[in-house]
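Here the complex is missing a single protein chain, while all its other protein chains stay put.
Our next item is subunit A:
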Amino acid sequence: MNVLWLQSGGCGGCSMSLLCADTTDFQGHLRDGGIQLLWHPSLSLASGEEVIELLDALAAGNTLLDVLCVEGSLLRGPNGTGRFHMLAGTGLPMIDWVKRLAARAKHVMAVGSCAAWGGITAGGNNPTDACGLQFEDDQLGGLLGAAFRSGSGLPVINVAGCPTHPSWITDTLMALAANTFNAEDLDPLNRPRSYADQLVHHGCTRNEYYEFKASAEKPSDLGCMMEHMGCKGTQVHADCNIRLWNGEGSCTRGGYACIACTEPGFQEPGHPFHETPKLAGIPIGLPTDMPKAWFVALASLSKSATPKRVKNNAVADHLVVRPAVRKTRLK
């Protein structure tokens, strides 16, 4: 399966993340999965005119393009010209190259939240008029338009995340290579269900603190970060606390809030990232699927039942009260 990887208005972080894939032989891992990287900006030998020749051959349909991976948002500015990113050596805006190549591709994959929704590059007043391949935040459209379908009939596959987890990419590419990926494998935002059907909350090591609403009050505290520290893990679609990062990490395990980086529009939350917006003392963003009245009732009940151990550890950066060792057998 021929894969071309292009980068536009992003940071290259999804490529760097991909290189951290959990394997003892990254290059062999891709090959064994049937994935042939025609060109990748960080990994390939070809430079300059060799690349332009390849792009021309792909655009003309002379070389088969199975998957077009685009990392980074698409920069439509200034004034719709695309000149905020010219593809070096070609004198043409990257958005023109992407449109041309997408028309030839069997599959088109947005790698990361920039390519999926616009992402961090679309933050603030969006100075470059950045958008995703087929979305602009949560609105269908983007560079390629709502009606776009690649050669396979699928819309753009949005492997969102800032950055993406290496397994989200390799799993999807390998499923495409094996011809086992179809429309039912996409969630309503066209993210692969293999990672988007979980919530960041699932597997969070702070779940006991969450149960008792024993909350962190400052960076490095061990408690649940939902109530005060801006954590959106109970609402965000991703398996970060099940499929860990870089061996054993996740944002919440690293001591900071989930900022919803797999979700459209995360770059402009409308409140400081590390503060939870509240109404009358109650967080506005409640756990997905949970009615507000129940949350309020459960939270007040669980807070009154919080063990001293959980309460004290929640506001320290290491255990200050250890779990008791019982002299009788566990029942």
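In this text, a residue touches a chain if its C-beta (ideal position, glycine included) is under 8 Å from a C-beta of that chain, and two chains touch if they have at least 3 such contacts; residues count from 1.
The rule is short, and it goes like this: contacts and distances are computed from a predicted model.
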{"item": "Hidden chain of the complex, named as in its UniProt record, picked from \"Ammonium transporter\", \"HupV protein\", \"Copper resistance protein B\" or \"CRISPR-associated protein DevS\"", "value": "\"HupV protein\""}
{"item": "Chain not shown: contacting residue from A:N179, A:N207, A:N246 or A:T288", "value": "A:N246"}
{"item": "Contact residue for the chain not shown (choose from A:D32, A:E50 or A:D138)", "value": "A:E50"}
{"item": "Residue numbers in subunit A that touch the chain omitted from display", "value": "7-17, 19-28, 31, 37, 39, 41-52, 75, 78, 81, 83-90, 120-121, 123-125, 127-128, 130, 162-163, 218-220, 240, 244-257, 259, 261, 267, 272-274, 317-318"}
